[in-house]
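The other protein chains are all here in position, but one chain of the complex has been omitted.
Which chain is which? They are A, B, C, D and E, in the order written, and residues in each are numbered from 1.
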Amino acid sequence: MTDAQSGHHQPVDGAQVPRYAGVATFMRLPFVPSAQGLDIALYGIPWDGGTTNRAGARHGPREVRNQSSLMRRVHHVSKIEPFNLANIADVGDLSVNPIDLQDGLARIEAGIAEIVAAGAIPLGIGGDHLTTLPALRAVAKHRPVGLIHFDAHSDTNDTYFGDNRYTHGTPFRRAIEEGLLDPKRTIQIGIRGSIYDPGEHDWARAQGIRVLYMEEFVARSATDVMAEARRIVGDGPTYVSFDIDCIDPSMAPGTGTPEIGGFTTREAQAMVRLLEGVDIVGADVVEVAPPFDIGGLTALTGATMAFELLCVIAHGLARSRQA
Amino acid sequence: MTDAQSGHHQPVDGAQVPRYAGVATFMRLPFVPSAQGLDIALYGIPWDGGTTNRAGARHGPREVRNQSSLMRRVHHVSKIEPFNLANIADVGDLSVNPIDLQDGLARIEAGIAEIVAAGAIPLGIGGDHLTTLPALRAVAKHRPVGLIHFDAHSDTNDTYFGDNRYTHGTPFRRAIEEGLLDPKRTIQIGIRGSIYDPGEHDWARAQGIRVLYMEEFVARSATDVMAEARRIVGDGPTYVSFDIDCIDPSMAPGTGTPEIGGFTTREAQAMVRLLEGVDIVGADVVEVAPPFDIGGLTALTGATMAFELLCVIAHGLARSRQA
Amino acid sequence: MTDAQSGHHQPVDGAQVPRYAGVATFMRLPFVPSAQGLDIALYGIPWDGGTTNRAGARHGPREVRNQSSLMRRVHHVSKIEPFNLANIADVGDLSVNPIDLQDGLARIEAGIAEIVAAGAIPLGIGGDHLTTLPALRAVAKHRPVGLIHFDAHSDTNDTYFGDNRYTHGTPFRRAIEEGLLDPKRTIQIGIRGSIYDPGEHDWARAQGIRVLYMEEFVARSATDVMAEARRIVGDGPTYVSFDIDCIDPSMAPGTGTPEIGGFTTREAQAMVRLLEGVDIVGADVVEVAPPFDIGGLTALTGATMAFELLCVIAHGLARSRQA
Amino acid sequence: MTDAQSGHHQPVDGAQVPRYAGVATFMRLPFVPSAQGLDIALYGIPWDGGTTNRAGARHGPREVRNQSSLMRRVHHVSKIEPFNLANIADVGDLSVNPIDLQDGLARIEAGIAEIVAAGAIPLGIGGDHLTTLPALRAVAKHRPVGLIHFDAHSDTNDTYFGDNRYTHGTPFRRAIEEGLLDPKRTIQIGIRGSIYDPGEHDWARAQGIRVLYMEEFVARSATDVMAEARRIVGDGPTYVSFDIDCIDPSMAPGTGTPEIGGFTTREAQAMVRLLEGVDIVGADVVEVAPPFDIGGLTALTGATMAFELLCVIAHGLARSRQA
Amino acid sequence: MTDAQSGHHQPVDGAQVPRYAGVATFMRLPFVPSAQGLDIALYGIPWDGGTTNRAGARHGPREVRNQSSLMRRVHHVSKIEPFNLANIADVGDLSVNPIDLQDGLARIEAGIAEIVAAGAIPLGIGGDHLTTLPALRAVAKHRPVGLIHFDAHSDTNDTYFGDNRYTHGTPFRRAIEEGLLDPKRTIQIGIRGSIYDPGEHDWARAQGIRVLYMEEFVARSATDVMAEARRIVGDGPTYVSFDIDCIDPSMAPGTGTPEIGGFTTREAQAMVRLLEGVDIVGADVVEVAPPFDIGGLTALTGATMAFELLCVIAHGLARSRQA
Partner (left out) sequence: MTDAQSGHHQPVDGAQVPRYAGVATFMRLPFVPSAQGLDIALYGIPWDGGTTNRAGARHGPREVRNQSSLMRRVHHVSKIEPFNLANIADVGDLSVNPIDLQDGLARIEAGIAEIVAAGAIPLGIGGDHLTTLPALRAVAKHRPVGLIHFDAHSDTNDTYFGDNRYTHGTPFRRAIEEGLLDPKRTIQIGIRGSIYDPGEHDWARAQGIRVLYMEEFVARSATDVMAEARRIVGDGPTYVSFDIDCIDPSMAPGTGTPEIGGFTTREAQAMVRLLEGVDIVGADVVEVAPPFDIGGLTALTGATMAFELLCVIAHGLARSRQA
């Protein structure tokens, strides 16, 4: 459906067509083959080739599409109407390769680069966290970006299983090495769980990354922490990466590397709403692994967090147009 | 079993008969065919004919009965002993019709009217939220009642799928139109989730309903919010409707329209305990949908919230008798 | 995708794009908004308004779409290539109404009538078995059709819950009363399970319907039984209705009214392959109820049976064109 | 409900009251506190104190009650109407003790003895297989009985975990030692799975028990095997014990000691129907363990097999009355 | 693996060998047949013979082993490296008897006594809570110990099912009667849920046990409550018993007697970290019942809490060696 006035794509209305009806697309938006003409492109990355533990995030896009049918048109707190503020659609899943890691990364980068070239902001649904590396290659091609990173894990390790440098535990180390991320404009929020080595986060800190443990978040508050996050990324272009395992496994069990003691969804929603004002040039929700999910709960959480992100991105776009 | 002194029905004792043994009734109380002689009647409404999205609440009563075997006799905080304070039993499930919506509503109203006519306070286990409409028709036949409504959704929409006026998204609009509810003595607590329209709650507010979003609850406290709720309903007769989807889907996944970011059970228990002093003329726990439940968790939550309600109702009855 | 030579829609190739990737449509075919130009239209009926017991078939189309990603292009035994023989696509879900039964039936009939008017053979994925009634109204508008009906239940009861004449237990009685079905060209295969009344199938038999119990099937063979079925329907136009509950609940647990002792999938596949030569004017696979499914098994079975049906329909079309 | 003419208890009619409605009793029959006046008493044994591996059969009666709501009044093949032929009710669960094995056995024996004393045939729903020992103590108090025993395991071992003589692997050895069973009138059908010792079944055979492996059943047929079974038990009083693990784990996964390669439900139904003419003095369906069940499938199978048994028992009763 | 310098057993490294690979042992430590030479012995107690409601904790050790593969080597907050500070291994499961309760208790006591005799601190993974009684018999043989007890239930009842004195609802009453526990050095934290009798906790309080309800915890804080706990147990030898049902059932559903309104894992982790400085002579994590678990969540929570306990125990050991 398309809105008569704005020409924007509109989601199917759940008060007219039941939410469980129809081909499942992200937020019940039209599926369009290209990002041309879009302000924000929703896309899936059905790939978990970088996963060192339990795979399954390859099935994430399909189940997030399924659960995203529960989203409606308006944010109940901010009253943001993303589909009015911006032209948004589901551009489908990126081309991937489940067998060849480097080819997989190249295909993903190419897919996102196409979205960026079309002038749309990419909002991806993973896929494992290694998919954020090709996303950064696409959006940070011309200058490094800042990063607000919600996660239980820092994902700045160096190698696995000998000398494998590309896994979902290493994307941000590689991104810094490749000059895609400005570590001084990077904050990781929600880090927790036992670690391999006492100095495991030293490299990240040495680069200038702000590593904020769950325990510090609990002692402070979402408002306080997000004020710091906004201060760190400042006005520059910023990527937002939301690893679903930052959420507590009772609320997001369907993920490969769960760690108890995570964020509640209320806390996560509060934080994403406080991204208001950040210049978001791309974002993703990753590590939703449906084979380990229970009753679609993780996919629902992922879909809702994507909607929260969509609202702040659309609002930011509208505001920057007015400016 | 019956208590020798009071003549009150008593639940089967879990220290004598294992909790998993025996025919499952609400709280392991006797099943009695009529509400005659009861102070409080527990009943089921196996009906979800008003459901616009995922059905399944028709199976709610059976699974809540099953999980309610875990309830014991005494509230550990208030020390209320409901089965001593009041004569309580399971009067079975109301007659329903899964195929004909209006006949279904009529049967449900008739069933509850019979309980009311017998002088018992009806405490129903749903069933979807449209079942609260016939409940209000039965308890508010002679004068409008106040309402304390725990829910993620306001349920005051007008129509669905064209011009369908009776769905689980419309009961409270219909109840106000029918003069069953006093909107100025009505509060809705826990409202959240994306909405169809920016003005979606305007009609409710225009009637005088107090719509209290989850975000306001988080900023205040259970004590503060419930003080307001008690102030709003005052001394008048009040219905309490507890939609299980007010609870977070991690704690109550088995429901048709889950919204992340909900109440914890600790918050919900705290709120219900603070109903102490309200003149409750009827209550229900609705939208428990076992086909979407996980390990009986939602049914357990529903059963426990029904026990919490039972305690405050029984205590209120005892107090009003003394007065 | 479209085949260059035939202009026919083609499914996405699983050897190029992983089966779990992309928006899920039936058999990975393109989603097209209209049946114009199609030979066979695959559509979903997300509706279970006629269900007297456990609902959930409303979710059938979405999950069958999901599991149908496992289908490939060619039948391994018959070597039929349906997508080459006929132009086939997913035309989406029909408009439904979960709240109003008669409006629901009217919308479904209108949707299928549109497909028939476009000259395509309708192959529907239910939905509950009452949806076959509007399907017959659409395909048998001008003359009664024969029926090959795979089911555990005869579905020729008269009324439920008083005088409700339209439920998933009554469609074929209504269809005969409405002159849509020729009972003498009707066979029901796989009937089993306890019954309400010793004379429960007498009405059907009195009309001329051949009611073939599971026990008779076991004593004979698929070949023998299907020879009789083909003899009964003869050369005339025939509808094929496949209720997934004909399959044993170990292989198709996700259904509303399971009966143990059902067909194996091997038996069901053998029977459908023996439909070769029948003039099929419409078909459906109904009663897949995902909320009761386990690991997608029932949806996979439903998808595969739909593929089997698709092969015999496409082959019949090609043959009749040659003739 | 009670039939006006016969005075027999009748199940709730699923065409008037949906099958999921109401307090769950066996076959939707009335729950009556005593077996007085009954011809056949259905009862539960919520006890698995004899289980050596995975416990859970204590939850069997409740879930079999739940799933037995799907049973209707008439057997579709034999046309037997058990509730017309005999007065049947659910007498609830026997008193048990989950903590003390010998006290548990004593309570179970006392409960069944009461049923027998009331003149009713006991048809029990387990519970683990050790519960058949107290059942035999009750029904075979005055003379040994024959046994038709469907099972994957012979359950004639001697001791476990040192010198524990009472487990679900030993009941029939104990029963023979106690003179309750006539081993020469005993047949075990469906035995399979790896064994502890090459001579594991030698003791049973030495007593005269006919141990019939699954492989022999496959090579012969249900008709042939059951002719032998009827020949073995002859005209004398016979107990029928149906361990759900005789069924294949795909059709009855919810059991403590699954063995692949089991009976299909079609085979099991065929065999039970061929019990016609046997003088059944008691029967049980045991080892349904809901915590390991999937979607209620095992409980449904157990409930249906109990219905099959009920039909042959009721028919036998009616016939013997006529004689 | 063994550390070259310390000679301590080391867990398999997840960055070299994937976490899902290899035979599952606690924390991926070597399995060693004896506790000789160990500082801390991890062991399983596959026994739930004292369970009055839903059994299944017998399967706890195996699933906690499975999920404990997710633990790494270092605590991210305290930076404690337990495997460097102490020599730790998995000594396997204790000998048990699922059929004979008293023999079961004797075997468990013998197994733990052996560990204690070897000079290792026992850290057990249950098993139901009655297993803590033989543990106390082993560790408190020579003098009563203090107890920090995290639980929803006080477990100080007297008898069940007549006069059964040994169940998972009675261990701490028995332990006090046997002189194993110093009730004045005992605190129970997290008690909640409906109770049998208004005076249910009076006996415990009369002995001097500090019974701290969940509601008091919510009103205070982990820091405050644990300061009191440390004050109560003082410098003396103390056992720590962690019943997984103290955690909310959304985060630990796999347990026999769930009570809503429990601790979050963040609260539980905070409390265990505040055990620092307590002289822990033994500890356990009990009542993980995998048949009721969902997606391994409870086992993961149990494994992580065991790791948290391991860290404080190992650190305490190292500190006391230095002293």
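Following the convention adopted for this analysis, contacts are C-beta pairs under 8 Å (C-beta built on N, C-alpha and C of every residue); 3 or more make two chains touch, one makes a residue touch a chain.
Treat the numbers as computed from the prediction; the structure is a model and nothing was measured.
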_Visible contact partners (per top-of-document touch definition) of the missing chain_ = A, C, D, E
_Touching the absent chain when the full complex is considered, from D:F31, D:Y160 or D:Y239_ = D:Y160
*In the full complex, which residues of subunit C touch the absent chain?*
13-16, 18-20, 70-77, 79, 81, 248, 250-251, 264-266, 269, 294-295, 297, 300-301, 304, 307
*Residues on subunit E that touch the omitted chain in the whole complex?*
17-18, 20-25, 31, 44, 46, 58-59, 61-62, 65-66, 90, 92-93, 95-96, 98
*Residue-wise, where is subunit A in contact with the chain that is not depicted?*
48-52, 54-56, 58-59, 97-101, 103, 160-162, 164, 166-167, 291-292
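Everything that follows uses one rule, which is that only the chains that are shown with their structure count from here on.
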*Kindly list the shared contact partners of subunit B and subunit D, in label order.*
C, E
*Which chains are in contact with both subunit B and subunit E?*
A, D
*subunit E against subunit D, contact positions shared by both copies (same if over half, else different)*: same
*Which chain is most remote from subunit E in terms of Cα centres?*
C
*Express in whole angstrom the distance between the two chain centres, defined as the mean CA positions of subunit B and subunit C.*
40
*For subunit A, what residues touch not just one other chain but two or more?*
18, 20, 248, 250, 294
_So which chains actually touch one another? I want all the pairs, not just one._
A-B, A-C, A-E, B-C, B-D, B-E, C-D, D-E
